[in-house]
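Got a structure here, written out as structure tokens. Questions coming.
Missing here is one protein chain; the remaining ones are kept as they sit in the complex.
Let's look at subunit A:
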Amino acid sequence: MKRLYKQAHERIDRSQIIHFHWQGAHYTGYAGDTLASALLANDVKLIGRSFKYGRQRGIMAAGVEEPNALVVLEPNSGYHLPNARATEVEIYPEMVAQPASGIPSINEDVRAWLKPLHRFMAAGFYYKTFMSPASWWPKYEEQLRKLAGFAPAPSQPDAETYDHYHRQTDVAVVGGGAAGLAAALAAANAGSTVLLLDERPQLGGELVVDAARDPEAAAWLARTRAALEAHAKVQILVRTTAYALHDFNLLLALERRQDHLPLGSRNPKLTRQRLHRIRAHKVILATGSHERPLMFANNDLPGVMLASAVSRYQYEYSVLCGSKPLVVGNNDSIYDVARDLVKAGTRPTVVDCRIGYDASDLTKLGVLVKQGYTVVKAEGRDSVERALIAKTAYSDTHGWVVGESPETVSCDLIACSGGFSPLVHLDCHTGSKPWFSTEHQAFMPACDKPHRYVAGSVNGQSNWQGAAAEGEYVGLLAAGQAANPVAAPKLLMVADFICPELGRDKIFLDMQNDVKASDLELAIRENYRSIEHIKRYTALGFGTDQGKTGNVNGIAVAAKIMQLPIAEVGTTTFRPMYTPVTMGVLAGSEVGLHSDPQRFTPMQASHMAQGAEFEVVGQWMRPWYFPQGSENLHQAVARECLAVRNSLGMMDASTLGKIDIQGPDAREFLARVYTNNWAKLAPGKCRYGLMCDENGMIIDDGVTACLSDTHFLMTTTTGGAARIYTHLETWLQTEWPDLEVYLTSVTDHWSTTGVVGPKARRLMEKLCKDVDFSAANFPFMDWREGTVCGIPARIMRISFSGELSYEINVQANYGRFLWDSVLEAGKAFNITPYGTETMHVLRAEKGYVIVGQDTDGSITPYDANMAWAVSLNKSYPFLGQRALTRSDTARAGRKQLVGLLTDEPDKVLNEGCQLVAETGSKAMIGHVTSSYFSPVLGRSIALAVVKGGLDLLGTKIYAKPLSYEVIPVTIVDSVFYDQAKEKSDGEI
């Protein structure tokens, strides 16, 4: 292989020499080279080892269809990219690249040493061989995984960023070849806005090869490209792969913005890659086609390449892929490739399985043209040295038959063409099935969805003039203009699939997954009939290339073996993505702190100044506990608990969901969504409410204050706020549109400071002069309007701890000021801020449930021992009421909420711990839902759900944690502390 003299149309820039590293060695290329073209120019033939057999592999293609040349870029850095295709990678100065395969290296691969065993390693080998004993499966898997796969995942965090971009356009054109360019220009000239996408670094597609061959094509390309670039209606995205087309013409495209730049000159302010979410009124698919390799023995040997790729390397990169080439195929395109090779100064051998093409221009130049022959085998130690060719004969009944006694042709390159497969992928993403055309010997796009057009070689056009004409036609149609249909396409003369007899020789279909023609034969012999099953048994069409070069050949081979028409075998399903997409670009900017919003109460800065530890509740950052000095969680919680029980604590309760409910029917609405009664709740009063779903299970609870007869303020659990708001809106809008009720989420509008403990009244009297806090005039479950620290406030006397407690609600912007003022004024009472952990202990001591911790969607109000909160005689049945009398919800022996005390007071059970009736029993009768050490009681306490537990008070049962311990516990009432409620009025 060598670099040719400078050509007019080459896209490399010889003035810029690029130094790069491959496998630890130093190489040079030119600006504009891909890694593949630079390696070919450096005569690097071996570029990978195969997946299963460790066979030597070289570069086969020039584009995204490449199955072999997988490489790792910038290993062990933040720029690490595994399994990139060398044919797509543009080299930049000091690029570090290495092969993605090879155990331990591509020069010496242990799998290749197993060669004598390879013939036993057919499809299904692993399934059949490593069957028993089943207990060894994990061991087998561990060992076999080491032998399979490609490059490992990056180990460093990604150094670059990604984003998403939403776009709208009248017409989106996928593909910048002849058809795409013509379509984009026609649509834009007709007045549509056009977005033109192409995966390559510059527009032109396969037309660049035609442009090098034909001055007329070169002039057309230059003219059209210039017109598009200057057109105000056209936006062009290059290095952009449209990888999925969804319903309603949502086109997803990956733009590689900085991958081609040297690491040092990438702009950190710009994203590396961008995902474009494009909504297009019309989509034109001008995606082109991929050449299929020809099937013959050892067709995976380095030096076997796609014929069209050889021409692309020659014209775009001025790289001659072989000095003694042999061109072989079943269609007319190979003669153009042979002419290109003659132009490059070589004397190729042309082998055509058909007879009849007029190649006199070539034979006159001394080119050996063997018609009625095909290659049956490639031979060579490390790369192609010879080809064996044999006579072919075609009959309608048997198809192609290849003769015996082959001749040997010496060559160093086999450029092969087995026809062209249209890139129907995007058209199929929305469920369309491609159809098989015997004229084209290819699966063609159905294009049966609205607002979609196909043009160019994806639709069977075989020359650039036909593609351009069809592109212009669909461009006008997409822009809503009348257009004359194009004449019938000039067909590429292409013969049926040809595959020599299957013998011991390896004829590869899917190079990336090492699937051979004989594997398909075996699969079918074992009665796999559907192509989807054959695919999964043999791995045909898996991997990072998804069978771009191998699938259709595989389908043809399967059809031949099953003696079915190819159309009847059909294709496997084409699913997004068309080519691999980085995880980074899918996540976009939603990483790190942006992956989920963090919500803070207005008091956050104060909590941080106090040294609080935080826990995430819903999306809220809530103070978990407030350690002093070197206190750990348990020490801090013990101190906080005792402070609240014995004197005074304060907590930030701002995160509770708050829903403002107004309207003449607000009271009736509450009665329908809560299980309890709301008819008599007067303004100035609060009530605890329990909410069920229609299945009768508890979904939320909270206190609702009556502000006026038509105005209520509901609180929900912190994590349930959004869900409950949606739940209420849904019922209001769908089932009860006759109720005049308006819901507003006001969670963020109010902040809440709880003042909790026996001395709470004394502090409140200091802070607020216009409210009478005496127990008689401001009883439990009342609320008052007043002025606290000069701020208008709603003060609710409600409690989640059993202590005297006032929750001061102020407009959110005053939250921090109020909190700090209470903290300062409370110093006289040694006020102690406490977090969620202390709150949990205090409520458990009183047996108050937390919805979602003590309930799990299978607990009714009766199961939770809260029959007092259920009112069955309301005029309209509340949500879930009917379900409470279902045979299953009403039966005896349901799990019920009870308290548990361990025999050993210091033993704290694990939450979730299973409960059994007898020490030796394995039958679970319940589980622990909440468990803490209670500082005020000086012992452990737990809440649990136990089958029929409310009838078992005083019974001894056993907790069985994972440690095989058996812990004796006694079932007790769930209220552990102050059962007589003597503390609720605090210090009088």
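Assume contacts are C-beta pairs under 8 Å (C-beta built on N, C-alpha and C of every residue); 3 or more make two chains touch, one makes a residue touch a chain; residues count from 1.
Everything that follows uses one rule, which is that contacts and distances are computed from a predicted model.
Its UniProt record calls the unshown chain "Sarcosine oxidase subunit delta", which is the correct pick from "Sarcosine oxidase subunit delta", "Trehalose transport system permease protein SugB", "Amino acid ABC transporter substrate-binding protein" or "Phosphocarrier protein HPr".
When the omitted chain is restored, the residue from A:Arg886, A:Lys956 or A:Lys981 that touches it is A:Arg886. Of the candidate positions A:Lys115, A:Arg279, A:Arg575 or A:His594, contact with the unshown chain belongs to A:Arg279.
Contact with the undisplayed chain is limited, among A:Thr573, A:Thr726 or A:Gln979, to A:Thr726.
The omitted chain makes contact with just one of the residues A:Leu250, A:Ala638 or A:Val746: A:Leu250.
For subunit A, the list of residues touching the undisplayed chain reads 246-248, 250, 279, 430, 694-695, 726, 729-730, 733-735, 737, 877, 881-883, 886-887.
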